[in-house]
Structure formats: C-alpha cells, structure tokens
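A single protein chain has been omitted; all remaining protein chains appear in their positions.
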Amino acid sequence: MSHLTDLPAWAAIAVCGLLLMGAAMTLIGSIGLLRLPTFYDRLHAPTITTSGGTILVCFASMLCFAVLQSRWIFHEVLIIVFITVTTPVTLMLLGQASLYRHRFEKPQDVPLKQGPHAEKDRE
Amino acid sequence: MRAWFPYPLLSTALLLMWLLLKQSVAPGTVLVGIVLSTILAWVLLKLQPPRSHLRRLGHFARFGLHVIADIARSNIAVARIILRSRRQPVRSGFISVDLDIEDENALALLACILTATPGTAWLEHDRREKKLLFHILDMDNAYTWRQTLARYEASLKEIFQ
Partner (left out) sequence: MTELAILWSILLAQVMLALAMAFALYRIVKGPHAQDRVLGLDALYINAMLMLVAFGVRTANTVYFETALIIALLGFVSSIAFAKFLMRGEIIE
C-alpha cells in the first residue's frame, strides 16, 4: 500500500468522499431493485446506479490517478461515456419487451395500445 | 472535403476515443487514429443512417446543461423515494402525452435522456398517433414531468428543426 501514502491530504479526502458517495448511490439503486414492488418501478433503479454511482466512482479514480501520476489522462471518461450511452438503450428495450409480454399475458395490468386505459393508474 | 469526411463529428469522436484508449499523442498513434476514423465514417456512409442537421450549437449546450441539472435533481429525489419506500409505498403510474417530433435522431436523443433520468422511463412511441407512453415513479409530480417533457420537446424542435 505504498502508493496511497503519496496522496496529499486534500486529494485523499476528495477521493474518499467521491468513492463513498458513489458506492452509496449504487447501493441505493440496488436497494430499489430489491424493494420496489412492480417491474416498471424497478426499471428506474439501475439508472440511479449508472448516472450517480458510476460517475462519482470514476471521478474518484480519475482524481486519484491524476494526482498520483501527475498525468492528466482520463481514461475513466471512456467508461462514463459508454455506460451513460448504453444503459438507457438497454432499459428502453427491456421496457418495451416487458410491455409487449404483459399485454400478451395480463392485458388488464398495463395500458392498452390505443384506448381509454392509457391514463390508468396502478393501484 | 465533404466526400473525404462525410461525418466530421463522428470522425472526431472516434479519433478522441482512440487517443484516450492508447493514452498517447505520438505522431504514429494520431496518424493511425485519423486513418481509422475516416475509414469507419465511410463504413457508416454505407449504412445510410437518417441525417439531420444540427443548428444553433449554443442552444444545444444550454439544453445539455438543463438535462444534467434535471438528472442530478431527479437522482436525489428518486434516492429519497427508494429509501422511504418501506414506510410509504411508491405511487407510480403510466402517462401518455402527445409528442410532435418527426426527426429520428431527435426522437432517439429524447428517448435516451428520458430513460437516463431516474424517475422516468420511456416505454413506447406511436409514430402514427404521435403519442408517447412513459412510466414515472412519482405520480405526485406528474404535472412537473409533463412540463419538463414539453420543454425538452420545444428545445429539440428548435435544435433539429
């Protein structure tokens, strides 16, 4: 654990804070995946992991390596870009697939294709 | 110029990604990156994606800032909803709105933004009826989300025309 001693105090505090906040956001997202009652509610949980958790954790890693190696090369940017671009596509397709299957299996639970039930609330 | 670089934005993005992956700006790396990004842009030309013209880059930047602020705010709101979901069950629901955007790329961008925002999820868009069905986690804020969507729609129309 030699390299971590080289971090100045301000950078250490910033890295710890970002890492802990990111991990907490990720945990909250997974708790949502665990607790929320229906599939469509659970669809919202991973976005909080990707938009909050990933960005904070990658910022922590970026700051750590930028201070340690004093090179301003941010390859964590690539992870952030890939995750923020790809996750919405996955979730959108999953939502569509789920809607399609629900309409086929239990049409009373979800809004119909076109019709008066489009505004219906779930009880 | 247009014949050599059919998609200048895409080529630049690919070049940047290549440089980030290789972690160097040596002349050889840059040269290989330029050749690769140009060839890949030609490949995309063969695929013929629907083109649209970006206008008013200043508007685009402001729109991006708005989106980032909305996503940050929604992150905190959804985290609070999840944390207190034991005591107070979530009130979620489906909403359908009229959406009058023709441009394919604008629709794709809007879909990505809506799904990336915690609290809203894009489900289905009917192109003939011009209706969009989406799901929100907090039904109490349905009115706010409708307003946000209308704002996005206006901005996207202005940018993509």
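Here the chain labels run A and B in written order, and each chain numbers its own residues starting at 1.
Everything that follows uses one rule, which is that a contact is a pair of C-beta atoms (placed from the backbone, for glycine too) under 8 Å apart; a residue touches a chain by one contact, two chains touch by 3 or more.
Here the structure is a predicted model, which means the values were calculated and not measured.
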| item | value |
| --- | --- |
| Neighbouring shown chains of the undisplayed chain, as defined at the top | A |
| Touching residues on chain A - with respect to the absent chain | 1, 3-5, 7, 9, 12, 15-16, 19-20, 22-24, 26-27, 29-31, 33-34, 39, 42-43, 45-46, 49-50, 53-54, 57-58, 60-61, 64-65, 68, 75-76, 78-79, 82-83, 86-87, 89-91, 93-94, 96-98, 100-101 |
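Basically, only the chains that are shown with their structure count from here on.
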| item | value |
| --- | --- |
| Mean-CA-position distance for chain B and chain A (Å) | 16 |
| Sites on chain A touched by chain B in the complex | 25, 28-29, 31-32, 35-38, 40-41, 43-45, 47-48, 50-52, 73-75, 77-78, 84-85, 87-89, 91-92, 95-96, 99, 110-111, 113-114, 118-122 |
| Chain B residues within the chain A interface of the complex | 17, 20-21, 23, 71, 75, 78-79, 82-83, 85-86, 89-96, 111-113, 115-124, 126, 129, 131, 133, 135, 137, 139 |
